[in-house]
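In this view, the complex is presented without one of its protein chains, the others remaining in place.
Chain nomenclature is as follows: A and B, assigned in order of appearance, with residue numbering initiated at 1 for each chain independently.
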Amino acid sequence: MKKVLSPMRIGWSLALVLAIVLPLVVGEYMTSILLLIAIWSIVAVSLNLLYGYTGQLSLGHSAFFGIGAYALGLIAVKLHIGFWPAFFAATAITGLFGFLVGIPALKLRGPYFVLVTLGFAAIVGVILLAWVDFTGGANGLAGMPRPNPLPLPSGGSLRFDSLLSMYYFVLFFLVAISLICHRLVHSLIGQTFIAISHDENLAEALGINTMRQKLISFTISALFSGMAGALYASYNVVISPDLAHFARGMDVLACLIVGGAGTMAGPVIGTFVMMAIPEALQIVPSLKTFINGVILLLFIVFLPAGITGGFKALFSKRDIQG
Amino acid sequence: MALLEVSSLSKLFGGLMAVSSLSFSVEQGQLVSIIGPNGAGKTTLFNLLTGVYKPTSGRVLFEGKDITGCKPFQSARIGIGRTFQRTMVFARETVLDNVMIGQALHVKNGVWGAIARSAAARREEIKVREKARSLLDFVGLAHTEERQAGTLTEEAQKRLSIAMVLAADPKLLLLDEPTGGVNLEEIGGLIELVQKIRQSGITVCLIEHKMRMVMSMSDHIIVLNYGTNIAEGTPAEVAGNSEVIKAYLGARRVA
Partner (left out) sequence: MLLASGLTIIFGILNVPNFAQGHLYMVAAYLGFYMVMSYAVNYWLALVLATFALGILGVVVYFLVFYPIRNAPEVNLFVGAMALLMILEGGALYLFGTETKWFLIPWTRGVLSFGGLSLQVQRLIVIAGTVVVMTALWLFIKKTSLGAALEATAQHREGALLCGIKVSRISAMAFVVGTALAGFAGVLIGPAVLLMPTMGMGPLLVAFSAIIFGGLGSIAGAMLGAVLLGVIESLASGYISATYSLTFVFGIMIVTLLFRPKGLLGKEVWRP
């Protein structure tokens, strides 16, 4: 069990304060960027649970993101159901997909698993584009609802019309999901995940039902990615099939690895770095995949433990898992 | 009723009959040693017993129940613990964590408990940690709790892997060459440990090459060659068996 060092707690608190305060000082444009970073961080965190802590490399999480987004859209818009039930339904549906896909996929190991997840993402992309009656095809869906106002105990209500309110809404989920993952990972269940990521055969020999544990990890991971997708849909009001394009999944994975998989800070740091810097440097969008690929390549060859891994190596003499 | 009963077990790998119509039984409380030249099928036998390989034919009965072809994690849950020739520990985890993971199959609290950090989950974690500590003490590694498992000596890692398997409370312990790769001075310590385990009530089944160790410790010896048992009996009976002598001194098989 890794003890949470005091410097870590300080770091997290600072980051949280910064995250809360920043949008109040920077302009609308930057806040919208931060919001997007937060949403994709949620996906990175969920992917971290599956990859960083359970050792399964999934290239298919873009599909879960897309499913979450479209589920919200279809349920809310076509079935005229309010935001909150639709939101939870969309999350649950994505979790279900995760469960169903996980069952055959997790029977495979190594490159085969990776390819199946990639295939799943490709298929979902195709379906979202092609099933025009259902999904609106290339034009996507519009009219995603914002969260309904929440009644406050002091009277009045919490409204989500503004950008700022949506930002805090997303931030709330980022923090909550990170907390859940943190608890999961530092529990006895988390230990089985980590054991599987280190040596699946040994874990199995010790009596761990590796299939079941992997499936749990996979389903939860898919569920949170779906939640992120639904959040995105709500914020953006419009969604289209290229949300679920597998390249997005690879981008998120790149963010995760650059930040440092297998740590709690890694996904957030990585997503921030990989998304904020191109913005700052005004990089042409069409070059993004290329640059992400190059950065990923450099990291995986020279610093596979990512940014957080680099820091740890710098500041600590003890051997720590990369 | 024998604790473990193997009848007509066979395993065919392509053209190779690794185990051939093997039958034997192990009584509760015994210490049984399995010996034989390299390539005789000893490790394959362990793999068959624990579900790593599915037998081509034959049956394995544990406590009277048919467990033939069950999966490895199931055999661990039924009460069969097993160590490997090549020491297997989680090198990048701490020693204590390794033994805690060994108890994973008995953990009751699931995902919800973990997320909510319920009182039950926290209690269980404390219990698991305590048991891990006492197990480390039992195998003589008490002072190494916080060290990374990969930094231990070969002998210490063997002790650790034994602690990990013991964590699951097995009824039958299969040890595959527990003194392999260990210095002469350290062998005595490991032998003591095996005796200690046996005294605690666990039935032990050992694959070993060190004859003196095998002769002095075992209640019963099974000699394997070419995948089948060519002799069994007490140490005295086996030592004098001409077939056994021929197997060891006769034509050698490529490993």
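Definition applied: contacts are C-beta pairs under 8 Å (C-beta built on N, C-alpha and C of every residue); 3 or more make two chains touch, one makes a residue touch a chain.
This structure is a prediction, so every number in the text was calculated from the model and none was measured.
Where does the absent chain touch, in terms of which shown chains it meets?
Counting the whole assembly, the omitted chain is in touch with A.
Which residue from A:92, A:115 or A:313 sits in contact with the chain not drawn here?
The single option touching the absent chain is A:115.
Which of these touches the unseen chain: A:176, A:238 or A:287?
Of all options in A:176, A:238 or A:287, contact with the hidden chain holds for A:287.
List the residues of subunit A that touch the chain left out of this view.
51, 55, 57, 59, 103-105, 107-112, 114-116, 118-120, 122-123, 126-127, 130, 201, 246-247, 250, 253-254, 257, 286-294, 296-297, 300-301, 304
Note that in this section only the chains that are shown with their structure count from here on.
At what distance in angstrom does the C-alpha mean of subunit B lie from that of subunit A?
It comes to 41 Å between the two C-alpha centres.
Within their complex, state which residues of subunit A touch subunit B.
Within the complex, subunit A touches subunit B at residues 1, 180, 183-184, 187-192, 194-195, 198-199, 201-210, 216, 220, 319, 321.
Could you pull out which subunit B residues touch subunit A in their complex?
Going by the criterion above, the answer is residues 50, 52, 71-73, 76-77, 82, 84, 88-93, 97, 100-102, 104-105, 107, 109-111, 113-117, 121, 124-125, 128, 148, 150-151, 164-165, 167-168.
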